[in-house]
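Contents: one structure, followed by commentary.
With one protein chain withheld, the remaining protein chains of the complex are depicted in position.
The block that comes next holds chain A.
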């Protein structure tokens, strides 16, 4: 009995020493070395791809924002996004999805309401949006709630509204959307997309110039 207790203690001691040594290697040295390389080579990206307008940081090109006025291009809904519930000395963005299933009544309601709103907001004199024109990404929440992109179809749908509200020619806004449309990487990876924050920054500059 005594012998087996000693043996177990010795084994656990070896396990603990192994863990501590490997923690030093993989939990201290590894992240520090990677951070050093990242900060040296890709400083902007390693720190969150912040973008500036008029010398002020207006967010990260990777983190989608909510709350744009109708003068600007609208992002996807983010019904799963939250705010921190612990460590409330901060107001952190809490990423997340709605996790609603395809037959969930709440999701069906959200989609219906979002679709009606997209149709109403974007139908301006001389340009009527049909419900069938509204793409799926315009009425659904993303996985992170922070999707920085919308589909080119959703951006195109908003062109007439944005042009009217900013007193810009439609063609000029169409051109702006076109310039900010990214195709698939190497022609086949992912989906074509428009970065909403970058597009709106460019829009604000365009309005200021004209």
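Methods note: a contact is a pair of C-beta atoms (placed from the backbone, for glycine too) under 8 Å apart; a residue touches a chain by one contact, two chains touch by 3 or more; residues count from 1.
Everything below uses one rule, namely that contacts and distances are computed from a predicted model.
Peer 1: Missing chain, UniProt name, options "Sugar ABC transporter permease", "Potassium-transporting ATPase potassium-binding subunit", "Phosphoribosylformylglycinamidine synthase subunit PurQ" or "Heme exporter protein C": which is it?
Peer 2: "Potassium-transporting ATPase potassium-binding subunit"
Peer 1: Pick out which of A:56, A:130 or A:209 touches the chain that's been left out of the picture.
Peer 2: A:56
Peer 1: Identify the residues of chain A touching the omitted chain, counting contacts across the whole complex.
Peer 2: Chain A touches the missing chain through residues 8, 11-23, 25-28, 30-31, 33-35, 37-39, 41-42, 45-50, 53, 56-60, 62-65, 67-69, 72, 76, 80, 84-87, 89-104, 107-108, 111-112, 115, 132, 134-137, 139-151, 184-191, 193, 197, 200-201.
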